[in-house]
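Single-structure report; data block below.
Missing here is one protein chain; the remaining ones are kept as they sit in the complex.
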Amino acid sequence: MITSVDIRSEHQPAGLEGQGFFATNLDKVVGLARANSLWPLPFATSCCGIEFMATMASHYDLSRFGMERLSFSPRQADLLMVMGTISKKMGPILRQVYEQMAEPKWVLSMGACASSGGIFDTYSVLQGIDRIIPVDVYIPGCPPRPEQVLDGILKIQELAKSEGRNRRESPEYKAMLAKYGLE
Amino acid sequence: MRGVSGNIGQTFATATEVTEQKDYSILNLGPTHPATHGIFQNVLTMDGELIVKAVPTIGYIHRAFEKLAEHRPYNQITPITDRLNYCSSPINNMGWHMTVEKLIGCEVPKRAQYLRVIIMELSRITDHIVCDTVIAVDTGAMTGFLYLFQWREKIYEIFEEICGARLTTNIGRIGGMERDFNEKAWAKLHAFMKEFPAALHEFDKLVTRNRIFIDRTMKCGAISAEKALAFGFTGPNLRAAGVDYDVRVMNPYSSYQDFEFDIPVGTNGDTYDRYMVRLEEMWQSMRIIEQAIKNMPDGKFHAEVPEFYLPPKEDVYSKMEALIYHFKIVMGETDVPKGEVYHSVEGGNGELGFYLISDGGRTPYRLHFRRPCYIYYQAYSSMIEGGMLSDAILTMSSMNVIAGELDA
Partner (left out) sequence: MHHELEPSASTSIIELHDHVKETLVSKFGTSLIRSQIDYDFPVFIIEKNAVHDILSFLKNDEGMKYDFLTTMCGIHYPENKGEEFALMYQLHNMQKNHRIRIKTFMSTADINMPTITDIWLTANWMEREAFDFYGFKFSGHPDLRRILNMDEMNYHPMRKEYALEDAGRDDKADKYFGR
């Protein structure tokens, strides 16, 4: 017979537990829900996109982390995963996709090209997407192995879990957006 | 009969005979779109579901490879060629190495050539797996994708044993291979050859004679052989249209003349034929790999070209000449003979050509890539005009347009 001692939940937020109830901060509950049900937007442009396909496939399975449903529409997405080289021609489109997403949103820059231009130090390549949009997590690699991609996603989940609910309204966040020319 | 998509559109246009002004809508397909596998844009003028006019725009991932190649020494260009058709990077690498070997007049030993053939055919299998499973995904069949991508992981493991990388491999060196296959690589290769046929059979049974798949893909995006040749098609797209042009047979390189294999050819040049040609090519690639393993000659895995091929470390630490060669190769200070050479290989998508002009310096004077995707994508708008939108998506995924090769 299973008693309450046999079942333990790991990584449980601190709180008050009793018979049939568990009380904790609203922030922590919201964080848990957000972190484990992110809907990513795979903005795949080049080779990193193929490694993302490998991460999404059954061997490295992205849906274990709650990302079963990929959203190609920015209006319904939480996490913008920029995978691959962004050229200057593509920059305005990336910016428009970022602006179409609703708060809270996170940005993951996968690969060397998205983080800093990579090996393409040329006239046509944007040297890093953080020139035009704010980025939360950078994953280095060319292309990064699926394990590295999962590591980056876990870091995004940490960010989503620990973010305060009012962060997006705070003056610091708004100042950061203003720096990029977004409002 | 259901599913004869192109024809239904024509029938409606004549049957209704609308006399008032047509109200066309403009639909922007891409550059970010779940079903366009890569970033290219098509602005479609639509009459309901019918496409009246398609205007493509490419260049969204133009990374200036040709200009970049003028500023990098010859062995540093291999990682750039990786990123052309990144689904089958080893073929690009080998093609580049063969071009440089042609320029410097280097003869690669037989063993290295056979090892190269095994690697090239494995990467052809990975490329065709991506294309065929994605055609199935675009018709709604996700299962084939999940099943076969496991096997791509197995091929990636083999590449990792040989060169350390999965996708952008930088495999091989000018003059041969950087190392022989080790025990584990051979073991993994044998295991793959034993187990993959069953998986490919499974995918075949799931998709090839599936009623829905056939209805969706037959007569979809067809192109005739004459038009395909006029547009410069090569590779599986041309073979699906009925022309048996394969660079491995026409201008054999790297000992392909020693191997016996068939060239699958289609009849209509439609999506179903392109799918079938690629499926059959995977079987032929397996055949070639079996023959290469069976007849693998002994010998060295690289040629004696000390100006281009790194000398062994013991020599670098003890002999002056080897030290100097090592230094020059790593710093990219090797001068290359003057000349103008063109070499082509059969890539996953067709004839991948390298036109190299060397002026005697450490970097190429001009390097032009003959990219098959760029050349055959021109025909895309004429292939989809008059058809339905869903057919346009299938046509695009069956043509296997890889954005890296399209824009370079």
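Letters A and B name the chains as they come in the text, with residue numbers starting at 1 for each one.
The criterion applied here is as follows: a residue touches a chain if its C-beta (ideal position, glycine included) is under 8 Å from a C-beta of that chain, and two chains touch if they have at least 3 such contacts.
Everything numeric in this text was worked out from a predicted model, so none of it was measured.
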Option touching the unshown chain, where B:Ile77, B:Val345 or B:Ile375 are the choices: B:Ile375
Hidden-chain contact residue, picked from the options A:Lys89, A:Lys105 or A:Lys161: A:Lys89
Residue of A:Glu68, A:Asp121 or A:Glu169 touching the missing chain in the full complex: A:Asp121
Interface with the unshown chain - residue positions in chain B: 58-59, 62, 64, 66-68, 70-71, 102-103, 225, 227, 229-232, 242-245, 249-251, 265, 267, 339-342, 344, 351, 353, 355, 357, 366, 368, 370, 374-375, 377-379, 407-408
Those residues of chain A which, in the complete complex, touch the missing chain: 88-89, 116, 121-125, 127-128
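As a working rule, only the chains that are shown with their structure count from here on.
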Centre-to-centre distance between chain B and chain A (centres being mean Cα positions), rounded to whole Å: 31
Chain A residues touching chain B - in the complex, by the definition given at the top: 43, 45-47, 50-51, 53-54, 57-59, 70, 72, 84-85, 87, 89-90, 93, 97, 119-120, 122-125, 142-143, 145
Chain A partner contacts - residues on chain B that touch it in the complex: 31-34, 38-39, 59-64, 67-68, 79-80, 82-83, 86-87, 130, 145-146, 149-150, 152-153, 156, 166-168, 403-404
